[in-house]
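For this view, one protein chain was removed and the others were kept in their places.
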Amino acid sequence: MSQSSVTGAYHDKLTPEDHIEILNQLYLARYFDVRLSKEKRKGRLTGTLYSSFNQEAIIVGSLFGLKPTDWISPIHRDVPAFFLKDCRAGWRNEDRMGMSIKQVCAQVWGKVDSPGRARDNWSHIGSKSKCIIHSTSMLAGTIPVAAGVVYADRLDGGDAVVLTYNGEGSTAQGVFHEAINFAAVHKLPVITIIENNQWAFGTPIELEVPTKDVADRAKGYGIPGLIADGQDVLDVYDKVMQAVDWARSGKGPSIVECKTYRAYGHGDHDDDRAAKYRSKEEVKQGRSRDPIRIYKQLLVEKGILSAKDAKKHAAEGKGAMEITDQDFPPVVVDYMTEGVEFAIKSNLPEPEEGGKWVFRGDA
Amino acid sequence: MSQSSVTGAYHDKLTPEDHIEILNQLYLARYFDVRLSKEKRKGRLTGTLYSSFNQEAIIVGSLFGLKPTDWISPIHRDVPAFFLKDCRAGWRNEDRMGMSIKQVCAQVWGKVDSPGRARDNWSHIGSKSKCIIHSTSMLAGTIPVAAGVVYADRLDGGDAVVLTYNGEGSTAQGVFHEAINFAAVHKLPVITIIENNQWAFGTPIELEVPTKDVADRAKGYGIPGLIADGQDVLDVYDKVMQAVDWARSGKGPSIVECKTYRAYGHGDHDDDRAAKYRSKEEVKQGRSRDPIRIYKQLLVEKGILSAKDAKKHAAEGKGAMEITDQDFPPVVVDYMTEGVEFAIKSNLPEPEEGGKWVFRGDA
Amino acid sequence: MANAPKTAERTTKNYLTALREAHFEEMERNPDMICLGEDIGILGGAFTITDGLQAKYGKDRVVDMPISEAAIVGVGCGAALNGKTVVCEMQFIDFISCGFDQIVNMTATYHYRTAGEVAIPMVIRGPAGAYGGGALYHSQMNEAWFAHSPGLKVVCPSSPTDAKGLLKSAIRDPNPVIFYEIKQLYRDRKIEEDLLSGDDALVPLGKAKVVREGADVTLVTYGQSVWHCMEAAANLEQEGYSAEVIDIRTLVPLDSETIIESLRKTNRIVAVNEAPMTCGFAGEILARISQDAFELLDAPPMRVTRMDTPVPWVEPLELFVLPSPAKITEAALRVCKF
Partner (left out) sequence: MANAPKTAERTTKNYLTALREAHFEEMERNPDMICLGEDIGILGGAFTITDGLQAKYGKDRVVDMPISEAAIVGVGCGAALNGKTVVCEMQFIDFISCGFDQIVNMTATYHYRTAGEVAIPMVIRGPAGAYGGGALYHSQMNEAWFAHSPGLKVVCPSSPTDAKGLLKSAIRDPNPVIFYEIKQLYRDRKIEEDLLSGDDALVPLGKAKVVREGADVTLVTYGQSVWHCMEAAANLEQEGYSAEVIDIRTLVPLDSETIIESLRKTNRIVAVNEAPMTCGFAGEILARISQDAFELLDAPPMRVTRMDTPVPWVEPLELFVLPSPAKITEAALRVCKF
């Protein structure tokens, strides 16, 4: 029996092709994560990695129903969002409203072909033309910016919505409150996705959030606070699409809490310590509902995936280190590999670029 | 028939003497306000006045049930709170845990006998020994400080609670969220009084707060959000005491919204403009429920005040300019007059004081 | 600058009116311009600078914001990212501290970290300055925080003509600009001027102005202190010294050339700022001059600033810690007699 809680609504309209695409996107998100860890272990990559392992359904499910011209602002744990945005338009389609895997890998490797020319690190990239907001490190800091983006869009007669991604811990920031309060007053199409993975670095949710559900924050603004099973890509899809339609129809902002669990350390530098501050049982439990397994079971039940095909690749239910390339469809491995090879070949920016672009109008 | 919504609870335990004291405190709060306007009109006083006219029941009702060692942090519209705190211990009692009218008037007049030696203006005074927190101008900025004060008190085994006063507009500040979130996580005895007078300077509540009731902000933290009739001193007293007992018993923070209406301009400099941005009808309606009249009616019904005595003084239902000293009990006029005369006689601080006290340990 | 001929036909205008005209003219010129701030719409601003602006351009373009400085800046940044030209008002520049992160880390760096992809045409403006009994939180000049934060231009006019012309230029500039208005000058009749309009009124950013010519000492400053320096120059005249007064007008980018040009004549400099001394902008001027124009200096470069204290409330305290014509005169005499 499927563990999926979903029983209809938006996802009913998805075609079998959509479902296969979603499955492949889940594979791609996970492979991106696994591949980077391996590249780093091989010494081909430096810098901290913030894993979205076990949280892929949130990224894939939240993005799948967006219009190409909708905006997003991903944070440190959402790097796959940069290339998954508008992936439906064709992974290698240069014109789609998302980044290519090459661009994202060039950013991860800190090369000049990164959209940000490697001026700021990790997830701090974006693209105005692709409707992706560039974040800083300061958590929740992009929410007011997102509100401003759609405020301007609405003035211009647009109907774009914006999804901002935030961890549960980030909801304690003052600017989270100021931005959502403003969005609620003006009924702006700002959807705040909360990736509630129970931990903020080394601090458990009880010390960050006083309510059982983070979605309760919505009550303070009189806006919808939806709760999705973050391990169930279709439940995420349904809840986010409810919020999207609500927003696009002018009813205003909402918060969508996606309950999940952080599979590894806060960053890979924290893996060893995380193994101490979180009990084995807790981690085992938190990782027991693999979003890929749950989704494949559902597809088999729906008859969209044959039991045989379902077994072909088994990226689910294993740790990042046990997984091999064989556990992923070739399309996924190939696409990511293109990105990696491109990034490694790409050059570092010229030193002089460090002095450029402080002001528009300068060199 | 009394307009009081109150039907029992905490205020039942108040003695007839308490009721007369409360009435006199209401008179005192109003007289302070009226007298300052007149002093200013006479040219005996400079600087902006932020009137609490028509909002006196919130200050008197919220303070009346506190222990002397409880803390408060008043803002610009709560100046009477500085001397009303622990007034029950005797207005002229030097040892009571509140400021004397002389000290407060010395501050209003900017004289060296102010508790802050006239270094910062208007309501930005306090007293550690009297358990009054010194605020800055930055709205909501004292809420985290208040949380820290009671956090320290609890560490030391104390049972103090703290009341912070804020306008409805100030609840949009980020630090409001950060502080109450922290207080809720740690179940700290922080009571946030919201003086909802419908306007934030020239901005109506609909543009500041997305919910009908400001008390709804509490739902975001899973804490009680009480609503009091801000024109009814006993209703304020009851709701605040509910929050105080809740807090003192370790159950945590709460928000008490007191619904009222700003009788005049934001400050006296705004009186003329306020008459333009607010309709006559609205103002008339907003001032129709005079807290002094409502309370006197109740006391007459209770037989605590004779109809004759009730008529003796008529500070209610008039504008600040129509009211004369005869509309107040002599005890009130005399006490305030002492403060005014003292303040006018008090000296300005020496210029050199401007360079002092940047650091502890300096001159 | 305040000596335009007063005739029946011509009417001079004050600094506040100049700022209001800049708002109306730029809103008219650029349909993508919006204004965000507390009480700027229905009320027309705490000081009436935006009086009538919402009535004319509507609620969507002139927005009464909640009391949320971080959101005012952040929302403005997002709107600018998405094609708008944004003017954010801080009701008093002192409250800019509540939106600090959104300014220095989000807005200021946007063009840099996107390698020039995204410009943020935004002005953050508000009433600033002491000498009015505004106390700690209604008196600040905190321009040095922002001069030290790369990616921000910093401007501070001292006359109606510059207030209008620099604000218009700041609004048209593709970069974020922190714009300091001297509230004590808002309604100062002594400095009223006839104002130009449209493009004729533009005053370029990054150009200092010699407001008084002199040969013995150069007084360099901006804002309210310009008038204190003019008074000091008059005092110095009595003492037989002729002071040149330079209003830098734009702190970032700084027009050092004009200062150095002046030093070729005077070989003496006193820099003045109203803000605290340590790491203030007067110190920045001294540092640049002593490094780049060392050989031009015949006397120690000096600064006159607020003491390293907050701005206290009542007049005797306030004047004790702040620069004054007398203090500037005294410093100038010291370098002149050196």
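For clarity, chains are labelled A, B and C in written order, and residue numbers in each chain start from 1.
The criterion applied here is as follows: a contact is a pair of C-beta atoms (placed from the backbone, for glycine too) under 8 Å apart; a residue touches a chain by one contact, two chains touch by 3 or more.
Being a predicted model, the structure only gives us computed values, none of them experimental.
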| item | value |
| --- | --- |
| Touching partners, among the displayed chains, of the absent chain | A, B, C |
| Residue of B:32, B:165, B:182 or B:237 in touch with the missing chain, whole complex considered | B:182 |
| Contacting the left-out chain in the complete assembly, out of A:16, A:202 or A:361 | A:202 |
| Which of B:36, B:72 or B:149 contacts the chain that the document leaves out | B:149 |
| Hidden partner interface residues of subunit A, rising order | 46-47, 110, 118-121, 124, 136-139, 169-170, 172-175, 200-204, 207-209, 273, 277, 348-355, 358 |
| Positions on subunit B contacted by the hidden chain, ascending | 115-117, 119-120, 124, 126-128, 133-134, 136-138, 141-153, 155-156, 174-175, 178-179, 181-182, 185, 353, 356-361 |
| Missing-partner contacts on subunit C, residue numbers | 94, 97-98, 100-101, 104-105, 109, 112-113, 136-137, 144-145, 147-151, 252, 254, 275-276, 278-284, 286-288, 290-292, 294-295, 297, 299-303, 308-310, 312 |
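The definition used in the following text is that only the chains that are shown with their structure count from here on.
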| item | value |
| --- | --- |
| Centroid-based (C-alpha) most distant chain relative to subunit C | A |
| Inter-chain centre distance, subunit A versus subunit B - centres from mean C-alpha coordinates, in Å | 48 |
| Distance from subunit C to subunit B - Cα centre to Cα centre, in angstrom | 38 |
| CA centroid of subunit A to CA centroid of subunit C, Å | 43 |
| Overlap residues in subunit A, where contacts from two or more other chains coincide | 174-175, 178, 181-182, 185 |
| Numbers and ranges of subunit C residues touching at least 2 other chains | 65-66, 68, 70-71 |
